[in-house]
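Certain chains of the assembly are absent from this excerpt, and the rest are unmoved.
The letters A and B name the chains in turn, as written, and every chain counts its residues from 1.
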């Protein structure tokens, strides 16, 4: 990939005015889909994503039933209007891959062994896409699972780091993702400090990889604060959130 | 087709209760017979779309997004643009949907809403032609269903009408057969605001805007879409039981009347 000279200006600011280690504006809200057992809405930059969870419930088709644990299924899907040019609504190979990656990223956190012979379906719908939609979708999906009351070892948070003009930066937006030279999305269980998602797309040397990884972890921990606040707000009301955030 | 998980006995008891309520002019959620659920419209939630609207009709919630692309005209209308309405009932939105190709319900909803837009001549398609027989503007109005609590058809209708009425589309300069995209965006001109109203019959009672539970128990359903001048421009009967002549005529007049109220609401939002 070629890089535009202007991705980071001489003051160290990025095209949207952020510093290299700054997240985009972030907003998470739990419980918006009335029909679902759990749901969450996230805005992260221009990403607008809805996640919903149905389950634990009977498995259809039955032959997929697992006798010792829940079957966790995940579907990442983009609305036709979510991208700059219209997206064909049929799922692409990219959507199939991300669906798998998100399932693998949620599995370590969900206590699937507590729900044998059931299915837990996680839907992540990208209403508007920006860079990092899989990370934001992962963050939302984990809130939706918690909102559904499903037992979890830990939440899962997603955040990416990447490389622009040879600098390692946090949380790439769409333009940065396209023009930059690497993107490293990770998924983290923030309390357990374990990684459940990692992908890399781009070129990083040893040292850059190390720095990008550490920065993405830092980003995850920041996102985690907002994620917790959303759940506290849903279950304990606004007052507690303020207290929480102050602490 | 919607199937509830409840046992047969519970369903029958609930139906008895519903009929009792209806006979007293009330509904289970407290509405009057001809009362719609609260309708709220948020314009432009999707900045990347040319126009968009998020509609809540009670707990039914949908987002419509409009994208405009260059396309080839249909052979029988070489100088007219193209408009396609598409609806996806996501498994996100209801315990009853399955991933896969569009369901029968998705297709019906999209086609009826499409007819309302098209037949009302809301958008003057001849203004979307660029090079006769070769290039036109193609408008895609895609709808994502977020929460399906009944009467999807009306919610999708309001969302698509609002998204189109508030859309801004790119201007093209045409010289001969050469098309140049400008950076100027102009409002999509609309000639009328079509609005659909769905009426359900349960026993002998007509109710407006059935919710999911009422849909599961309704005998018949009829939808009429009207335009600014009170013309009916689309109609669709559904569900497993018939309607009498009088019920149809009554439904048409209810649709005309409530269509005006809905248009006023939409007009207020897009103003």
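Keep this in mind: a contact is a pair of C-beta atoms (placed from the backbone, for glycine too) under 8 Å apart; a residue touches a chain by one contact, two chains touch by 3 or more.
These figures come from a predicted structure and were not determined experimentally.
If you count every protein chain in this structure file, you get A x3, B x3.
What we mean here is this: only the chains that are shown with their structure count from here on.
Chain A and chain B have centres, each the mean of its CA atoms, that are 32 Å apart. Interface of chain A with chain B (complex): residues 32-36, 46, 48, 50, 52, 54, 57, 75, 77, 79-86, 89, 121, 123, 125, 127-129.
Put simply, chain B touches chain A in their complex at residues 45-49, 52, 59, 61, 63-67, 69, 86, 88, 90-95, 99, 140, 142, 144, 146-149.
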